[in-house]
Structures are given as C-alpha cells and as structure tokens.
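Please read the structure below before turning to the comments.
Every protein chain of the complex appears in place save one, which is left out.
Entry: chain A
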Amino acid sequence: LRPRPSRNADAHQAWNRPAHGPGLSARPPSGTTGGALDAMVKKDKVVVFLKGTPEQPQCGFSNAVVQILRLHGVRDYAAYNVLDDPELRQGIKDYSNWPTIPQVFLNGEFVGGCDILLQMHQNGDLVEELKKLGIRSALLDEKTDQDSK
C-alpha cells in the first residue's frame, strides 16, 4: 500500500508550500499502515488530517480546524488531505479509532476532531497545549496589547 504522491497540482502545492514550514515539504512515509501513520503524526508538532487543504478546505468542520489554527498564528503544521487518498482516509480512522475527519494531533498524540479543538480554543486549553510544544499562540500577544491599553 504505497501512498500516491498527489498528482493534483493544488494538492502538490499543499505538500510543499513554504508558508506552512518544513513540516509540509516532506512526503508521507510509504504506506498508510499503522507504522507509517505513526511516523506521520509524530514527524511534526501539529498534524491535521483534513478534507481538502488549508488553502481550500472542502468541508466546514475541516475549515473550522484551519481557522482556529490560523487564529492562534500556528503556521508550521502538516496538513494531509484525506480526499487525495482513500487509503489514508480510512487508515487514519482506524489508526486513531475515530470515525470522522478532521483529526488533530499535537505532539504525536490524538487530540480530537473539530468540536474538541473548538472547545480547547474557547476554554484556553489550546493556548496551553501549544505552549507545551514551544508554540506561542498569537492570541497571547493580542491579550497583552489589550492589557496594556
């Protein structure tokens, strides 16, 4: 089961787009088996499996994940488009034992889908979790500006 590197130009851009940092420029390790997926989710601090790409999400819930990350100023993350690869689409569901997409992994650990990420965003947990990964949320800087007024 070798993943087909996407022949679609847009998707290819998503793999290599420098704006998202080094995480996206590598190809996924071959296969969508547990071992390969394990490597994928651990390779980058923030890994998301979406329907579509960060530039063009194909689903409202995947878009929600993209927008939340954008709000926090997280730019360096790996985004895998499950619509590109049916084996990946099913494989990741089996791997995390979670029936839906999007799926968010922080530091190799499955965090949840868009509902959970939204909840974490609203209750401040996401800022904390990002801090643990050495990522400073952009929202902290907003808050400091407000405090100093």
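The working rule: a contact is a pair of C-beta atoms (placed from the backbone, for glycine too) under 8 Å apart; a residue touches a chain by one contact, two chains touch by 3 or more; residues count from 1.
In this text, contacts and distances are computed from a predicted model.
Visitor: Name the omitted chain as UniProt records it, choosing among "BolA-like protein 3", "Proteasome subunit beta", "COP9/signalosome complex subunit Csn1" or "Translation initiation factor eIF2B subunit epsilon".
Guide: Of the names offered in "BolA-like protein 3", "Proteasome subunit beta", "COP9/signalosome complex subunit Csn1" or "Translation initiation factor eIF2B subunit epsilon", the one UniProt assigns to the missing chain is "BolA-like protein 3".
Visitor: Taking the full complex into account, find the residue in A:115, A:128 or A:142 that is in contact with the omitted chain.
Guide: Touching the chain that is not displayed is residue A:115.
Visitor: Take the complete complex as the reference. Which residues in chain A touch the chain that isn't displayed?
Guide: The missing chain touches chain A at positions 61, 97-100, 110-113, 115-116, 119.
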